[in-house]
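Complex shown without one protein chain; remaining protein chains in place.
The block that comes next holds chain A.
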Amino acid sequence: MATAATTSSKQTVLQYPGAAPSVSARIHPVVLFNICDAFVRRPDQAGRVIGTLLGSTSSDGTVEIKNSYVVPHNESADQVALDIDYHHNMFVSHQKVNPKEVIVGWFSTGFGVSGGSSLIHEFYSREVQNPIHLTVDTGFTNGEASIKAYVSANLTLGDRQLAAHFQEIPLDMRLIEAERVGFDLLKNTSVDKIPNDLEGMESSMERLYTLINDVYKYVDDVVEGRVQGDNNIGRFIAEALASLPKLSPAAFDKVFNDKIQDNLSLVYLSSLTRTQLSIAEKLNTAAQIL
């Protein structure tokens, strides 16, 4: 990823790092939500939103983008002005909360990389060594949501820098936290209540049931010859079935009954405690008879 200019040679050579960058990026869903929210709240005259990405870099070159904040900017046809003080203030404030999060790059909404972006990228490369540029296409051009990450390499001719080449790097959307919260909560524009334990349990069980049904139908189809069996899927199914622990019925019954008894005794204990609480309350606020 060298960007050096040739030295003292009579011929100047166009340096172009052709090697693929060894950096990849991972983005947490909070960042995406923040960017979209900022885009929705942008001032009317701004066409796009720009901000800083915070995160950490791991030793194998993977950059994890964990947090972000918007930086106000002014953009006209030929120049871009970024509010640097604001950027520093916000960074200092964020550092107070989480000193491990450092600047790893910047984001902008909109499709593709524009001319002004290279200036901003240069600014950010003064802050951090190899900034990542993230574009989030909020306009849904091409009819799909495209979130892309780039690093830039400089094209130099002799001593002069000609252009910056933005190369795309693989981006991994780690949606584990979003999954934990539940896509239903995050997908719909409004959800009436957060599901409590039993409702969540119910929906998980339903999903499991449909999955088992699907697999059952598939196996049936293959046996009857309706569908061509795929060996890999067959192996997966066999593995899944084999991973059920083999217990003799007596052993299983014992374990099962023990567990059920434990649970029942816990429920009994908690009801007992609640009765105790109501008695204690009555005693505490009883009228004094003297």
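Quick note on the criterion: a residue touches a chain if its C-beta (ideal position, glycine included) is under 8 Å from a C-beta of that chain, and two chains touch if they have at least 3 such contacts; residues count from 1.
Just so we're on the same page, contacts and distances are computed from a predicted model.
S.K.: Out of "Cell cycle control protein 50A", "Small ribosomal subunit protein uS2m", "Cytochrome c oxidase subunit 2" or "Eukaryotic translation initiation factor 3 subunit H", what name does the UniProt record list for the absent chain?
M.R.: UniProt protein name of the non-displayed chain: "Eukaryotic translation initiation factor 3 subunit H".
S.K.: Just one of A:59, A:231 or A:273 touches the chain that is missing; which is it?
M.R.: Going through A:59, A:231 or A:273 one by one, A:273 is the residue touching the chain not shown.
S.K.: Using the touch definition up top, pick the residue from A:28, A:48 or A:148 that touches the left-out chain.
M.R.: Answering carefully, the residue with contact to the hidden chain is A:28.
S.K.: Tell me which residue among A:81, A:163, A:208 or A:233 touches the hidden chain in the full complex.
M.R.: Of these options, the touching residue for the absent chain is A:208.
S.K.: Residues of chain A in contact with the chain that isn't shown?
M.R.: 28-30, 32-34, 36-43, 66-67, 69-70, 72, 86, 89-90, 93, 96-98, 138, 140, 144-145, 173, 175-183, 185-198, 200-201, 204-205, 207-208, 210-211, 244, 247, 252, 256, 259-260, 263-264, 266-267, 269-271, 273-274, 277, 280-281, 283-288, 290
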